[in-house]
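Note that one protein chain of the assembly has been removed; the remaining protein chains are unaltered in position.
Just so it is clear, A and B label the chains in written order, and each chain counts residues from 1 on its own.
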Amino acid sequence: MAATTPALTRMTSGVLDRERSLGYILLVPALVILGIFLAYPFAFGLWLSLTDATIGGDAHFVGLAQFRFLPKDPIFVRTLANTFVYTFVTVIIKFGLGLVMAAVLNVNYRFNQFVRSAMLLPYIVPTVLSTLAWLWMFDPTYSVFNWSLLHWFGVRGPYWLGQGNWAMVSLMLVNIWRGTPFFGVLLLAAMQTVPQDLYEAAAVDGATAFRRWLYVTIPTIRPVIMITTLLSIILTFADFQIIYVLTRGGPVNSTHVLSTYAFQVGIQGTEIGTGAAISLVMFPILCVTVAVVLWLLRRD
Amino acid sequence: MATAKGLNVEGRPQPVVALGIRPRARVRRPAEAVLAITGTTFFLVFMLFPFYWMLVVSLKTNTELYSLASNPYLLTSVTIDHFRFLLTQTPFLRWLLNTTLVTVVATGISLALSIMAGYSLARLRYRGAGLIGWGVFITYLIPPTLLFLPLTVVMANLHLLNSLWSLMLSYPTFLIPFCTWLLMGYFKGIPRELEESGIVDGCTRLQAMLRIVLPLAVPGILSAAIFAFTLSWNEYIYALVFISDSTLKTVPIGVTTELIKGDFFFWGELMAGALLGSVPVAVLYSFFVEHFVSGLTAGAVKG
Partner (left out) sequence: MKRRQFLKQFGVASAALAGGPSLMAILEACGGGTANAPNPSATVNFAGGGELHLLQWTSFVPEADRKMKELLSRWAGKHSGWTATVDIIASNDLQTKTSAAVLSQAGPDIIQMEYNWPWLYAQACLDVGDVVDRVQKKVGPFYDSAKSQALVKGRWLAVPFAFVPNGWVYRKDLWGQAGKPNFVDNHDDLLRVGTQVRAATGKPVGEALGHAYGDATTMWYSTMWNYGGQEVQKDGKTVALNSKETKAAMQWAADMWSKALDQSGLSWDDSSNNKAYAAKAISATLNGASIYINTLPGHSLADPDLSKVTSAAVPIKGPKAQSTIHLNFAHAVMKWTKNPGAAKDLVEFLMQKENFSEFLDAANGYDSYPGAAFDSHPIWAKDPVLKQFNDAVKLARWPGWPGPPSKQSSKVQTSFIVVDMFAKVVQNPGQLDKILSDTEGQLNTIYNQPA
């Protein structure tokens, strides 16, 4: 025993000291978890999308028939357009507001620690619960917005979730509310790392605060802007809870996004094959988006 | 470089030390101050109004809540009935405990595995590392709506349905890709020389990783931890599908599945649950918010 131990130690340490073996060893646990609980279900989902499977029914391999059929489904086409509009509009606004929020938070004053934490709240409260609060605020009978419009301005407010465009606007509003702090705080962090001497140089050149911000801050934090936007696109594109709680895709399927439509078709309509195909449409779109953003980032 | 920072703008590895948000110059001009105050007020109102709303609804009597005559912003009388119902008629505290357990374990697993994988992918040279790194990141793009039903089949096969383990093991699937990516960026920023000098001094590689690299990466690890914690705390669809037993539910699931009764929402209780359910994360954040943001940007940019 005593004789073998040092040999054993030498052997293991040899294995652990070689970069390649250590590299693989450290990687294995993560890959096992991802393999069982992600790659495998993903493959299963891929397979489902190539079948006409229904939940509790027969499944036949149909090749790409689901994907060929999708463009002929007017609701799907509308849904795809909605998903792009929803993502595009909210990400832009979240970015804009986030930038302003970061600029505001970057000013040093008393209580600013408290303000920073407070502004993160929308991002950390469980989405499904905060969205319920919004549901009550949009309620056709009890909407606090409509109450205020009526009592303060004498104007009748819209039926937030009941009229096609207003419903979409309402969903976007909630998404923006939830997502802006994410931008705000990340951009703030980036702004903090801009070297002070750059500002001082700009100030010497006589640049105003706004111009300093535009020509010094923004270019310097560009990589963070790109990454944050990328993350936001990924999360917004696959957003589910806000729409599921507020409109469930209504009125008249006008507010479905890919995830909620996949859910309606796959789970409630039990056509899991079609549902999987609808979900899967997101994947290549996101891959292309990510590739483009990372390419832009590398180019700098 | 005088100011140590995690941000790697030029694409060169840089030391990551002392990452706290450093104080900026005081406000100099009145115009700037006015803008800052206006801006802060706008954002505070926009961001916090729904929380004010939750509080008001959770403290109102139903009679007042459902009366169109009353001012929705104000409370004419305060009741703690909704909180009492939540705490005595539902297993809310149990839900809170479950959520905490799941979140802590899932975060722990994800961090441990991500640190190992991130270190391996960022620091060790071997064939396929680049490809695997990309593969791990791509998994982050897989839509969850595609995964949850197939994942149910896996959980059923492993006999994990209706057990907290199903959540503790499935949450890492969406946490590991991001955390690994974040930490890779971090590890790349720590100079190899530090580690190599440690090895020269007689450390093994593993010891060098544990004693030299990890302590330097603490801000990044903390950011990853908080990120993982929040996502686990909020997760909805897996918990909805995998857990059935009332006493095993998490807060978001317990509150929504048991307080929306038929076609009637128990609004006061729902809002009380939303408030109490976000307190733990809010407290965590208020302690760590600065670390979170600095670490997140520092790591992410290098990915």
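A few comments on the model shown:
In the analysis below, a residue touches a chain if its C-beta (ideal position, glycine included) is under 8 Å from a C-beta of that chain, and two chains touch if they have at least 3 such contacts.
Predicted, not measured: the structure shown is a model, and the values here were computed from it.
In the complete complex, the residue from A:145, A:159 or A:215 that touches the missing chain is A:159.
Contact with the undisplayed chain is limited, among A:66, A:180, A:193 or A:247, to A:247. Residue A:54 is the one among A:54, A:112 or A:148 that touches the chain missing from this view.
Contact with the chain that does not appear here is found for just one residue of B:45, B:156, B:194 or B:283, B:156.
Considering the complete assembly, chain A touches the hidden chain via residues 35-36, 40, 43-44, 47, 51-61, 75, 138-142, 159-163, 167, 247-253, 264-265, 267-272. The missing chain lies against chain B, touching residues 62-63, 66-68, 89, 148-149, 152-159, 161-162, 240-241, 244-246, 256-258, 260-266.
Going forward, only the chains that are shown with their structure count from here on.
A straight line joining the Cα centres of chain A and chain B is 13 Å long. Put simply, chain A touches chain B in their complex at residues 13, 16-17, 19-20, 22-27, 29-31, 33-34, 36-42, 44-45, 48, 100-101, 103-109, 115-130, 132-134, 136-137, 141-142, 144, 147, 177, 180-181, 184-186, 188-190, 192-193, 195-196, 209, 220, 223-224, 227-228, 231, 234, 238, 240-241, 258-259, 262-263, 266-267, 272, 275-276, 279-280, 282-283, 286-287, 290.
Listing the residues of chain B that touch chain A in their complex gives 3, 5-7, 9, 21-27, 29, 32-33, 35-36, 39-40, 43-44, 46-48, 50-51, 53-54, 57, 66, 68, 72-73, 109, 112-114, 116-117, 119-121, 124-127, 129, 132, 136-147, 149-151, 153-154, 169-170, 172-173, 176-177, 180, 204-206, 230, 233-234, 236-237, 251-252, 255-256, 265, 267, 270-271, 273-274, 277-278, 281-282, 285-286, 289-290, 292-294, 296-297, 300-301, 303.
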